[in-house]
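For this view, one protein chain was removed and the others were kept in their places.
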Amino acid sequence: MKTTERKPKAGSAPSVAVTAAQPDAETQRSWLRQMLLIRRFEEKAGEAYSLGKIGGFCHLYIGQEAVAVGSLAALRGDDYITASYREHGHALARGISARAAMAELFGKAAGCSHGKGGSMHLIDASLGFLGGHGIVGGHIPLTTGMAFAIKYREEDRVAVCYFGEAAVNNGAFHEALNMAALWKLPAIYICENNRYGMGTALERASAVYDISERAGSYDMDREIVDGQDVLVVYQAMQRAVKRARESKHPTLLEIRTYRFMGHSMSDPIHGHYRTREEVEEHRKRDPILVWSEKLKADGLIDERGIKALDADVISEVEDAYRFADAAPDPEPGELWTDVYAGNREQGTGNGGVS
Amino acid sequence: MATTVVMEALSPTMEEGRLVEWKKQPGDVVAVGDVLAEVETDKAVMELVARAAGTLLAHAVAAGTTVPVGQALAHIGAAGEVVAAGAAGAAGAAGAANGRETTPVAPVAVAAPPLQAAGGRLKASPLARRIAADRGLDLQAVTGTGPEGRIVLRDVETAGSRGTAPSAPLAASRPHVLTPAEPAAAGSAYTDVPLTQIRKAISKRLAQSIGPIPTFYLTAEADMTRAAEAREGLNALGEGKVSFNDIVIKATALALGQHPACNAWWQEDRIRYWADVHVAMAVAVEDGLITPIIRHADRKTLREIGAEAKDLALRARERKLKPEEYTGGTFSVSNLGMFDIDEFTAIINPPEAGILAVGRIGDQAVAYEGQLAIRKRLRLTMSCDHRVIDGATGAQFLRTLVRMLENPLGMVW
Partner (left out) sequence: MAVVTYRDALNQAIREEMRLDPSVFLMGEEVGVYQGAYKVSRGLLDEFGPMRVVDTPITELGFAGVGVGAAMVGLRPIVEFMTWNFALLAIDQVVNTAAKMRYMSGGQISVPAVFRGPGGSALQLAAQHSQAFESWYAHIPGLKVVMPATPADAKGLLKSAIRDEDPVVFIEGEMLYNTKGEVPEGEYLTPIGVADVKRTGADVTLICHSKTVSVALKAAEQLAADGIDAEVVDLRTIRPLDHETVLTSVSKTHRAVVVEEGWSFAGVGAQVVDVIQREIFDELDSPVLRVTGADVPMPYNKHLEKASKADPPKVIAAVKRVMYLEP
């Protein structure tokens, strides 16, 4: 099946990195490690899913690591984040441990959501990581609400929302961005355009191809960003964060990226809706590859160092896997807890024969 | 037309009687009230009196025979009259009816058959079923007025109140039973208190778990040293000896006066609180036990109680007590101290709600006013029907009783 890639309109070229304003070497290497962590974690999760240790849905982030790592690096610890159900990478980059994340995928009590959320609902309120949401576009208004609260309390935090390009035709997207621009809220809406909403290519779903053009409907600031270069992402995010913190204006970032795996574990890598050749072509711009080459070129790391990093990450992931595998399930009584505020200890008990 | 003489229920619980001895022979002329025979009941030997005047016709039952209550024993009629054998059972109703109160027998359904007919499932509302079961009503005999003949609440309520219709289908009629204790206690004032929901709930629950009477026991020990001194002093005053049992009976009666909640009867759907105090004392007789009653024991002096107790006990052993002398007690006292029993639990005498078991008075080494001393001690155990008396209620009564025994002047305070 042939796919076409429309050329973007003039004037919307992806941002380029400003080499003069790079972070220090330590930070740059840490970004590589983070991306490797996400990559190896996702690969392991895929393996665990095939072995039946992860149930339900599992949406892998492989190929998009630079987006999460680069953007989250520009945030503060007290900022708020919401994401879609493809959020494992964001969770790890934000600081949820591999153990807590893997245990949650396995549904264990030691998971960050105590086994009650699963792959689509990784949540850690202490890190401002507010999920992990399952309804396409449904969480975008939540970020507008969080930005509203920030303004209400006269704080200088920022609220960030990650979603895919298939959400941008959704009513919730439109309503949420309109209010953010109307009320001038400190929000950043990050559209990770990986070109496919499940099996439907963007051009088959959108009358207007350029996502970022939608910002024009709300008179909102926007950028198109090359999502495979972590530094480009970082700097675009810095600009958006500054705009939000200082002048209380929202931004729509269209970050163009690519997912190497299927939509979810039940989806093939290629064949139905994209060709093997297309996937192979995009693999040439694997963000980890891109960044490794850049670091090597800048003399910040060598091949041996990269391999050492990778080995370290792999052992961290292996440890997380073993931890999750051995961890206990939630107690049966946990079925009934946390439905309402009052019943952390006792359930409503209304199930089965009533 | 001859009158039948039947075996009468001469005690509330009697089901059969043994005709001990005929006092009148066939051919004798009898007047109303003449003693026809001596009958042994489950409690005593009683006199069977004539209910009609005339000539005593043949004996239907020989001396020494035991017959069930209601069975014909003889006839009174005109001299030479012949009585058909079959008339015996059916006329029972007429003979015993004179001058006696009769309790209606089990409620009987009205003749009309229920609308729910042949082979079909009985339709009744859950509430109607429950009420019918509680009251022992047979739903088959109730007419349903709900849709498609459903038996509903009003149907079982009206069925229950149609009690006194004579029932042709029923065979031998139930004996006419003395309404328990009414004559014996007649003349005493009382207050009936319908059961509250709490009472109903307690009674239902407890009865299921323990047996017919949900009983609990309270024990207390009384220091009888001063009572012993007092008794010695009293008995030195003159005639009319007073025993420890008399003292206990008097104190019990007075304590009941202060704790009327213990002076009561369980009556199924209500509790009867008696205004007067009649203490029944358990007396061992040759083949069993009987409880003659000291009426108004709270008002009698110790000497009066002593004399009465002695007399009643004697006549009890001779089986010469009248029914009104052993029915109608409001509370019982049972004393096994003379058999050297330290303490025991007595069985409640229904419908009374409590009984006091009295042990022996003996010297014990106890802590008395901070010192080790030898004192005369008495153990009392009270059995309480929990449907009537709660723990605290019984305990308060017992405490009053103990205080009175320990400080005998309290009885005249």
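By written order: A and B. Residues from 1 in each chain.
Definition applied: a contact is a pair of C-beta atoms (placed from the backbone, for glycine too) under 8 Å apart; a residue touches a chain by one contact, two chains touch by 3 or more.
As the structure is a prediction and not an experimental result, all values here were calculated from the model.
Chemist: Which residue from A:Arg86, A:His133 or A:Lys294 sits in contact with the chain not drawn here?
Modeler: For the chain that is not drawn, the touching residue is A:His133.
Chemist: One chain is left out of this view; which of B:Leu153, B:Ala284, B:Leu336 or B:Ala395 touches it in the full complex?
Modeler: B:Leu153
Chemist: Mind listing the chain A residues that contact the chain we can't see here?
Modeler: Counting only chain A, the missing chain is touched by 80, 82, 111-117, 121, 123-126, 130-135, 138-146, 148-153, 159, 171-172, 174-176, 178-179, 182-183, 337-342, 344, 348, 354.
Chemist: For review purposes, identify every residue of chain B that touches the missing chain, sorted by number.
Modeler: Residues 125-130, 145-147, 152-154 of chain B touch the chain that is not shown.
One rule holds for everything that comes next: only the chains that are shown with their structure count from here on.
Chemist: Roughly how far is chain A from chain B, centre to centre by C-alpha average, rounded to an integer in Å?
Modeler: Once rounded, the distance between the two centres reads 87 Å.
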